[in-house]
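I'd like to ask some things about the structure below.
Only one protein chain is missing; all other protein chains are in place.
Letters A and B name the chains as they come in the text, with residue numbers starting at 1 for each one.
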Amino acid sequence: MSHVAAAAHGHHPEPGFWRKYVFSVDHKVIGTQYMFLGLVMALLGGASVYVIRWQLAWPESQIPLTGWIPEPAMYEGHLDPAFYNQLVTMHGTIMVFFVAMPILLGGLGNFLLPLMIGADDMALPRLNMMSFWTIFTAAMVLVASFFVPGGPASAGWTGYPPLSADAQYTGVEWGLNLWILALALEFGSFLMGGVNFLTTAINMRAPGLSFFRLPLMVWMQLTAAVLFMLSVGPLIAGAVMLLLDRTLGTSFFLPARGGDPLLWQHLFWFFGHPEVYVVLLPGVGAVLEVLPAFARKPIFGYRAIVYSTIVAGVLSFIVWAHHMFIAGIDPRLATPFSITTILISVPFAVLLFAMIATLWGGSITFATPMLFAIGFLVTFLVGGVTGIFNGSAALDIFIHDTYFVVGHFHYTLFPTVFFGGFAGIYYWYPKIFGRMLHEGLGKLHFWLTFVTFNLVFLPMFRLGMGGHMRRIYNPLNYEFLRPLEPVNQFVTVAAIALLVSQVPFALNFLGALVWGRRAPANPWNATTLEWATASPPPHGNFATVPTVHHGPYEYSRPDTAADFVPQHVPLPAPPAAEAVGAAGI
Amino acid sequence: MDHWFPESISTYGADVDGIFHLIYWIVGFWFVLTLGVLLYCVVRFRRRAGVPASHIRGERWRELAWIVVPAAIVLLLDLGIDAAGARVWDHVKTDLPPGDVHLAVTGKQFEWLITYPGPDAKLGTADDFTLNSQLHVPAGKDVRITLRAEDVLHSFFLPHVRLKQDAIPGRTIDMWFNATRPGTWELACAELCGFGHHTMRGTFVVHAPEEWEQWIRSRAPSA
Partner (left out) sequence: MAVATAAGRDEARIPSGKLAMWWFLASEIMTFGGLLAAFVLCRLAAGGWEEQAAHVSTRIAAFNTALLVTSSLTMVRAHEAVDAVDRRRVTLNLLATVLLGAAFLGVKAYEYSGELAHGFTPWAGPFWSFYYGLTGLHALHVFGGVVANAALCAASARNRLWPHLHHRVEYVGLYWHFVDVVWIFLFPLVYLS
């Protein structure tokens, strides 16, 4: 198949500013754009945390630093309950769809995938560019929703009807419509991206790069792409239905018109559960790349990890109703879904055990990426075990819609996005920007984040056990919650500290762009293909297409002098007298 | 840690809490073990000059067994947790007793309308009466409630009973509980239902059984 790009590649006129930096089709530029979008949206998502947490800790007080927010959202420093719901909604929506996915999939995934497989770019570069500008538009639409009359969406990031399906219940008209539109655009963006990732990985691997020689980050990105592609359809259908209910008066979800609110929940969570693994897996992928590099040993159980990930992916499609145990489904469905849910803990146990086993017998150095990777392991372990509590329908009767759930999902999402994601950012920053980050600031950022993160979210399990409901503007309304208020205050102080703890990262990230030491091609002496080219890689990534000779984690081999063998470098020939075990090659 | 839960005042509260404890001890053991191994590795296998890492790939069964066998044990424990949980779930949610006292509760933005059967103890008759956000029940009796919602989703939450059930407009959902002793507690809404969600609080009063009839008569509309 002839391809325009192939014919004269490498000899085309230098593109102008707009085509080079704004409307670029280069996956490295696009990946960087996604990452910046995610990091900027994190500021917005984080800012909402400040107001929400202050309100929870001191419900009747005036919230400092909010004077610039106009009425009716704030009135003389006091937060309006409707705006509280809007902030809670936007916090979830922004963090999942406009921070986690852009940083992990759009950012790291886009940047790394072609490099890790020895390709010069994605299979469909223009589609890649369109995917970024689609999510950029989506983000603008979502931000715009703050400024329309009635303000932004207020029905939770889960948007359950009837609350979300008829403006009379919330007073929010355009805000919710824009929210639906923003999500639809975001889904479109990641559908485009998913198509691209899968096509690229299937078709454009370097010679010798069989599937079981792929870096695990690639496996994770691909599994995430498949999960997303196959799960988002029903929610796209649902989003169209919700928009029609809101604007045309259709009867999909509104009982008054003959509809069924539960239909939305099924459509949402059929997507929603695989979606959390879409977010999780790339973060795990980053950790899986960092661990071998800084323990100087192969990943333990490469195949076991791949198979477990696939099993978890498949299982993720049959657990969704564990979000609906209390929703009014037939009670006889609860036990089957409890079983499938609890089964998912098994592949994740394998994954976690394999990651820890990778450390066994290692020669570990604690550069910042490794600190974040280990931080991921500790915090995700909490997230994983607290999932067991939520997955049991009987216990869920009590803890559903309490802070126990909030603690659980922050102990899974935050580790993947921030511990896994930061591990990836610190690890690949030299490759992406050609500069080294400051190690001292990095370590400071890690410890501050790790400590404050646990101080914020560990007490939430205590709150949940006390019956503290979610999305409550004023816990003091309830006698049984009053004794828990000091815990809320503690969490709020810790949350503010967590937000402030990101300042060293911002300073480091931006400062190193200008003042960072120039990065060598392979500062970490790692084995995967992205390290076999300059930092940052030149246009086209590799001077010649690399040939891959073996798997991705050949560290500390007894038969080599160097403690690593890059993938494009052949292994030493086995001694003639004995056949060295195939050992995964 | 039991004191972290709200006081338990229902016949099945201890069962629900029991599932928590079962899971807590099982996962607690695994958490401590796993974290312990992780911390051990992080300390023991720090880089030492001249000591290379061991080239362990985890591809042979001898090595993989170290993670597969624990995972298999986790699986068995998981299934045990499910078996225990299924019994409690069925008791609370699937096998509803016929009920000694029947009430109807309707959630609406932002209050609970609670309908009592009146002195004839039958719902749907002329002596029924409705109170706003005040739930009264007799102690020691199976109370069966038919739950509805008028506008949006709400969720009927009695923390001290360990009961929660979403209320869906257009549907009726039955639930039950048996409160063990008299006293006053609270009813909360546990599903975001609008800007007044946090105000959907109800008082929950459990009467001594001998006072129940009297209370009903005192509130019933005059004949």
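Convention: a contact is a pair of C-beta atoms (placed from the backbone, for glycine too) under 8 Å apart; a residue touches a chain by one contact, two chains touch by 3 or more.
Please read all numbers here as calculations on a predicted model, not as lab measurements.
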Contact list for the unshown chain, restricted to visible chains: A
From A:38, A:238, A:301 or A:362, residue that would touch the chain that is not displayed: A:238
Option from A:49, A:123 or A:334 whose C-beta touches the chain left out: A:123
Touching residue (missing chain; options A:251, A:454, A:489 or A:525): A:251
Residue, one of A:35, A:96 or A:229, that touches the chain absent here: A:229
Where the unshown chain meets chain A, residue by residue: 1-6, 9-11, 114, 118-121, 123-124, 127, 191, 194-196, 198-200, 202-206, 229-238, 240-241, 244-245, 248-252, 257-260, 263, 266-267, 270, 538-546
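Going forward, only the chains that are shown with their structure count from here on.
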Euclidean distance of C-alpha centroids - chain A vs chain B, Å: 30
Chain B residues touching chain A - in the complex, by the definition given at the top: 1, 4-6, 15-16, 19-20, 23-24, 26-27, 30-31, 34-35, 37-38, 41-42, 45-48, 51-59, 63-64, 66-68, 70-71, 74-75, 78-79, 81-82, 84-90, 92-94, 109, 151-153, 155, 157, 159-160, 162-166, 168-171, 173, 185-186, 188-199, 201
Residue ranges of chain A touching chain B (in the complex, touch as defined): 80-82, 84-85, 154-156, 160-163, 169-171, 255-256, 260-262, 295-304, 326-328, 331-332, 334-335, 338-339, 342-343, 345-346, 349-350, 352-354, 356-366, 374, 377-378, 381-382, 385-386, 388-389, 392-395, 397-398, 400-402, 462, 465-467, 469-475, 477-480, 555-558, 563, 583-584
